[in-house]
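If you scroll down you'll find the structure; I have some questions about it.
All protein chains but one are shown at their positions in the complex.
Labels run A and B following the written order; every chain starts at residue 1.
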Amino acid sequence: MPLGYIAKRLLQLVAILFGVSVVVFLMLRMIPGDPAQLLLGEFANPEELARLRTQLGLDRSLPLQYGIYLQNLLQGDLGNSIRTNTPVAAEIWGRLLATLELSLAAMFISTLVGVGAGVVSAVRPHSAWDYGAMFFALVGVSMPIFWLGLMLIYLFAVKYPVLPMMGRLPMGLEVPAVTGLVMVDALLAGQPVALWEAGRHLLLPALTLATIPMAVVARITRSAMLEVLNKDYVRTARAKGLSEAAVILRHALRNAFLPVVTVLGLNLGLLLGGAVLTETIFSWPGLGRYVVDSLMGRDYAAVQGCILVFAAMMAVINLAVDLIYVLLDPRIRVNE
Amino acid sequence: MSRWEGLQDLMRNWSAAAGMAIIAAILVVALAGPLLTPHDPLVPAPLDRLQGPSSAHPFGTDSLGRDILSRVIGGARISILIGVISVTISLLPGTLLGLLAGYFGRWIDSLIMRCMDMLLAFPAILLAIFITAVLEPNLTNTMIAVGIVYIPHYARIVRASVLSLKQQLFVQAVGHLGGSHTRILWRHVLPNCIPPIIVYATLGMGTAVLQAAALGFLGLGAQPPSPEWGAMLSEGRQYIQIAPHVAAFPGAAILLLVLGFNLFGDGLRDVLDPSLRSQ
Partner (left out) sequence: MRKFIILLAVTVCLAPLAVLAAGPSQGGTLIWGRGGDSVSLDLAQATDGESIKAGVQMLENLVIFEKDSMNVVPQLAESWTVSDDGLTWTFKLRKGVRFHDGEPFNAKAVYDSFARVIDPNHPFHSYGKWVYLSLSLGPVKQIKVVDDYTVALVTEKPYAPLLNNLALWLCPILSPKAMAEYKDQIGQHPVGTGPFKFSKWVKDDRIIMECNPDYWGDKAKVDQIILKSIPESSARLMALQSGAVDIADDLDPDSIRLVEANDQLTVIKQPSVNVGYLAINTDKPWLKDARVRQAIAHAIDKETLIASIFQGMAIPAKNPFPPSIWSYNDGIKPYAYDPAKAKKLFEDAGFDFSRELELWAMPVSRAYMPEPVKTAELIQAYLAAAGVKSKIVRMDWGTYLKKTSNGEHDLCMLGWLGGNADPDNFLYGLLSADTAKTPGAANVALWKNAEFTDLCLQAQRTFDKTERTKLYLKAQEIFHQEQPWVPLAHSTIVRCYNKRLHDVPLRPNGLNSFQMVSKDK
């Protein structure tokens, strides 16, 4: 693995994060709305407002505010939330894990179903299955997921109440937090009931969040597989008398994986965006909802922290995708 | 391939034909809207609120007693407008930046593409939320925000086409004959970038409609009493238990329109640019 390449990419990452931090900082200050006024509400008088603004450091000049922010940031301190006065890093961490659990579940569903449907479609092109799957995939990529989520809630929580509509566990049920991922924690604690309940709570939001990536993965898998299945080495494998399953799994799918990996990687970005909507609908205590709430509350430090985390995750994922690319296909050279 | 043949190809492609049919139908509804609506989409009748679908109100009424069918029809015009305008907003600067970056290369390329990377570092919806918050939430600003978010996508596509064109001889040949940069870009490079741009723009309209509806859903888009579909859906969320029809119909309308754009875009891609098929 070319270490120089990785180092260069990491450097770029730092530069982008720095840029993002400046952009977010400035944009936040351009948003109309005074955090002090928001905190105090309609019953505050002007002196109380002015005092709070001073205490929050909002009366300092912008460059000074940014300087202080950057200085703290370099020491690993994301600052304190204006609304709750707690360290933003701690607030973000718990919610990040909630988002992570949701995203991983969605990723799992979308990969499993998407790759499966795509492979079957490619193996039997122009069959009823193929048309059916691809039509559903097309509906999937066109789906307003906030609507889908609501309709799922109506169907499975209101009309036929078989699944919970919000939260991560039933009220009153507790799992000792080790990893912060409730299903994993339930496993570790050996609590089958909690595991089952956590799964039930996760199902609807994960399905909602998985819809678009699932459809995208199905489409890309199908076309990548179709291309590979026509290649000489697959024909050779077939001619050698290998079973069809072996041909598809061992030769075709492996080579079709490259574009699929890219799409999967890019999908994590999609998932993070989708999390904002899904978490809002399902009252999932994750980062997506937190960042929107913080923005509405003009909680500058919290928003800055969240965006940095989001941006860092996206950048790291992109880097990982590129590296996996190299691993899967040594012919690809790393200089672009 | 003549234009006429191209159109015939398009009609023969079932995906494009279906997409075109959906878009055409919604377009007719949008244009003829006021003639079709059985009720005024904006006038409340508070005592008839939250009625289920009936012959008088095929889609039922909302929390202020307005006819949801009429509002969905009224919203068609807004959604199509959102699609067209936001795509234009991302298309023009995106294409220009992509052309410049790809054609001139070097530091211009680096500068432009690093800025684009920065925009891409945000999840799209989050960036859109941010921009609307800065500009203050309303319909126009929703379109601007969604437009800005997708500029980097066009820049990247155009840049990639330009890079591959540059390898081809004829651009170099023109360069040797002494054409000005503007002339080369305008007459030789740009026309060759158009097919992928058209395909991407069509698909992009679907994405734009989705994103704008999401902003409306979060209360950052069109403002009341505008019958924007996302905003209607957002209102319906509150009544999911007692009146699910309030959310069901506007959401279905969003899905249909986006599906139309995606079908049409897929078809266009097959016809215009078969090499893009696998993307």
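By definition in this document, a contact is a pair of C-beta atoms (placed from the backbone, for glycine too) under 8 Å apart; a residue touches a chain by one contact, two chains touch by 3 or more.
Note that the structure is a prediction, hence the values are computed from the model and not measured.
The chain that is not drawn here is touched, among residues A:A15, A:V158, A:V178 or A:L327, by A:V158. Only one of A:L40, A:L155, A:V261 or A:A312 touches the chain withheld from this view, namely A:L40.
By the touch definition given at the top, subunit A reaches the unshown chain through residues 32-49, 51-52, 55-56, 80, 83-86, 91, 94-95, 157-158, 161, 165-167, 170-172, 281, 283, 285, 289-290, 296, 298. Listed here are the subunit B residues that touch the chain not shown: 42-44, 46-47, 49-50, 63-65, 133, 136-137, 219, 223-225, 237-242.
In this section, only the chains that are shown with their structure count from here on.
Those residues of subunit A that touch subunit B in the shared complex are 15-17, 19-20, 23-24, 27, 30-32, 138-139, 141-144, 146-148, 150-151, 153-154, 158, 220, 223-224, 227, 259, 269-270, 272-274, 276-277, 280-281, 291-292, 295, 307, 310-311, 314-315. By the touch rule above, subunit B contacts subunit A in their complex via residues 114, 117-118, 120-126, 129-131, 133-134, 136, 206, 210, 213-214, 217-218, 230, 233, 236-237, 240-241, 244, 247-248, 250-252, 254-255, 258-259, 261-263, 266, 277-278.
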